[in-house]
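A single protein chain has been omitted; all remaining protein chains appear in their positions.
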Amino acid sequence: MPPDLPTDVAVAPEVIAVVAGAPSRRTFGVGAWLAVGWLVLVIGLALLAPLLPIPKPSEIIDHGALRDAKPSLSHLLGGDDNSYDLFSRIVWGARNSLAVGFFAVAIGGTVGGFLGLIAGYYRGRIETLITAVLDIMLAFPALVLALALTTFLGHSLFYVSLALGIISTPILARITRANTLTWSQREFVTAARAQGAKNRRIIVREVLPNVVPAMASIALLAVAVVIVAEAGLSLLGAGLKVDVPSWGNIITFGRSGLTNGQAPHIVFSGSGAIFFTVLSLNYLGDVVRARFDVKEGALT
Amino acid sequence: MSRSARSSFAAIVVGLALVAAACGGGSGSSSAGGTSPNGSKGEGPPQSGGSITYGLGAESSNGFCLSGANLSPEGIQVAESIYDTLTVPNEKGDYVPYLAKSVAPSSDYKEWVITLRPGVLFHDGTPFDAAAVKLNLDAYRHGLLIQFAFANIADTTVVDPMTVKVTMKVPWVAFPAYLYFTGRIGMMAPAQINDKANCATKMIGTGPFTLKDWVVNDHLTVLKNQKYWRPGLPYLDQITFRPVVDPSQRTNGLKGGQLNIIHTDSALQIKDLRDAAAHGQLTIFENQKGAEVSYNMMNVSHAPFDDITARQAVILATDRVELNNIVNGGVNTIADQPFAPDVVGYVPDPGYPKFDLAAAKVKADAYKAKHGGQFNVEVETTIDPENAREAQLLKSQWAKAGINATIKQVDEATLISDAIGGGYQMNLWRNHQGSDPDTQWVWWHGGSAINFQRFKDPAVDQIFDIGRSDIDPAKRKTDYDGLSKALNAGAYDIWKWYALWAIASQTNVHGITGPDLPDGGGKQGLLASVHPMVGLWVSK
Partner (left out) sequence: MGALIGKKVVQLAAVLLVVTFFSFLLIHLLPGDPAATIIPLGTDAQRTQLRKDVGLDKPLVSQYTRWLGKFVRGDFGRYYRQFGGEPVRKRLSQALPVSLQLLVYAEVLALVIAIPLGILAAYRAGTWVDRFLSTGAFASLAIPDFVLALVLIFYLGVKLKWFPVLGYVHFGQSPTEHFKSMFLPAFSLALAQAAVYMRLLRSDMIATLQEDYILMARSQGLPTWRILLRHALRPSSFSLLTVAGISVGTLIGGAIVIEAIFTLPGVGLTIFQAISERQYIAVQACVAVIGCGYVVVNFVVDLLYTALDPRVRHAA
């Protein structure tokens, strides 16, 4: 890969790199508050889903085909193809889609972060080895890798998250390594070393806190990519199981309602939820980078 | 500036056009896809020539070595173009000779003599003769599933080049129906049967069309058989069958003009197509005669459904009206038995219980009390989105009765394999196309190896044994009246509804019901999904 391009992080979610790559001047303004507001709302609804005064996601709320029903106060978004309450599906879907998103990125962040820190801090052979492993992981287009894994492993929440976690690992590993490289050269690190501090202590106390903002900015984008990927897998029949509400499953099952024009609100609700969430995550990713001055060069 | 500004302006205009189009949606405008709004009536004399693309819901990727094939309704549709059967049903539901000149029993129905129509050629130019028919029947007697249907055949012999004699183990009245067997028993050329390696893909029949090429999962093209034994037929020069698995994309392809005719069993699509037909955009032909029944079949050799209490509980807990309203938009007709109203064996009251949640709870609790407080059910279905929806809804309904269901999605081959092997508890199934009830012997008789539900019910067996050899046609019509009741008493199945098939086409496609039969007596009787290809034509 070309070494000094932002796209070096370009990973699978190659888009991430580029989204991240464009220089950002975003400050924490109205847009960021809107983004935070949306995410708080969605996460809050997802967490509180069992307590909310809404029908259960697999509770048939009408004996007829409710997808023809208009939205009302009791059913904010109307019904879906299965006469389930669409709002409830979106809320419970958020639980699963976000769970996959965050769980996958948590896997990616933990494994990738660990590898990145080790590689960036110790350098030498171990760095060469880790970089080689990451290159291999990037050798498959992300969705193809995820599709292959869920096809052969299975479609439980765990496996889907694992598959998508694996594709986000190299992204986060690379950004961590790049930033670790930079921070490891700083005076306070060399000073700590000179005082005989243990490597593990230096990594955890001195390097990691400084690397976190960069990781966070990319992690936000990665969550967005994973959420979209989950939906893509669903459409291919390789995502979460059909009876697990997720935004991807809402789109998959609402598909015919859109393409025959009879019930477009199902797909629009599911993809609207994805759209605003991805938009917010992308935006916040930009803001974090601008705020902590995560430079493109640092992404090498 | 000017150049880049103009091109970006153009791009913005495209963007705006999109938005405008989005706003203009939903107005039900009738942008006519054809010329004559009422194309189904007054079609006029058939015109020769032309070619069409036929959108099907599934690919028959296992091929067309018919004796060993397990064809889906879509596969049968393709087979209709390449092969002919010895008999076909007429509009009254009787089986009449088609490729055969006559099919006649001995007085005790232990021997059947098949006489052939002279001058018929296979696509490879070889004659259609008694040796070929014997070869075919013997192949069917060893076929994957059909061997069980033909188990009653003791022997086949060539009497002379145009005559075959079939000897039965026990008297068999319904044999002509088996020679059609929902259109599966096409006559293959010896060259196809003997070419074991390519039998599935190099199709050679006597039918109205010959195979041109087949790329699995992409298209299968057939060309007009210039030497077809029925003079003046077929009309079309070419048919291209194209698998389009997603039901809504199939409808879209028809509306968008990429497909000329489609085949669908999706009630929601049928509703949509009916609307479009009412606006004159296309024509739709629906058939519920001899319909298959959609049902959940239970495996009685396996917990929990080895216990009749469990079976009764799920039957009582299933609100089929609600299910039909949601899954099918209320389009389909609820079934209380496997037989459609026009089929022998149908009875007005087969004793199927009504939906009763309270009673279901009682049964479910009784089951739980006996089995450690647990009542878990695994429902197996295909990856088809509409089946998946149905399974979800069943799960929702049963949850109200305290029954905990999980959904297992598999591909169709695995579903069938699990049914054969017995490795399932319950599955979503569709079968039992209307015909002579004796053709259902294989599915429910205790002596059949492909009684997938694995019950041995003396009441059921007795009905089948009497019916099979009852040579009194009048009495035979009532022999099966107790069958549905017996099945319902055993609580083996959750009957849901009769399958509804629609064939929708652009308004210039005609002749879906086919021409008159060669020996007169009206047209071929259309059962369930199958319709003949020989009569299709397009107006210019």
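Each chain gets a letter, A and B, in the order it is written, and its residues are counted from 1.
In this text, a residue touches a chain if its C-beta (ideal position, glycine included) is under 8 Å from a C-beta of that chain, and two chains touch if they have at least 3 such contacts.
These numbers come from a predicted model, not from an experiment.
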Touch list for the missing chain, restricted to displayed chains, reads A, B
The one of B:104, B:216 or B:449 in touch with the missing chain is B:216
Touching the hidden chain, out of A:76, A:197 or A:236, is A:236
Given A:181, A:223, A:251 or A:288, the correct residue touching the omitted chain is A:251
On chain B, the omitted chain is touched by residues 1-5, 7-8, 11, 18, 21-22, 24-25, 31, 59, 61-63, 65, 68-70, 144, 197-201, 215-218, 242, 244-246, 249, 252-253, 255-259, 383, 411, 413-414, 416-418, 420
Logged for chain A, residues touching the omitted partner chain are 1-7, 10, 12-15, 17-19, 21-23, 132, 135-136, 139-144, 147-149, 151-154, 224, 228-229, 231-232, 235-238, 251, 255, 258-261, 264, 267, 271, 274-276, 278-279, 282-283
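Methods note: only the chains that are shown with their structure count from here on.
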Per the touch rule above, chain A residues touching chain B in the complex are 58-60, 63-66, 81-84, 237, 241-243, 252-253, 255-256, 259-262, 264
Listed in rising order, chain B residues that touch chain A in their complex are 25-26, 246-249, 251-252, 268-269, 272, 321-322, 325-326, 329-330, 383, 385, 388-389, 391-393, 395-397, 399, 406-407, 409
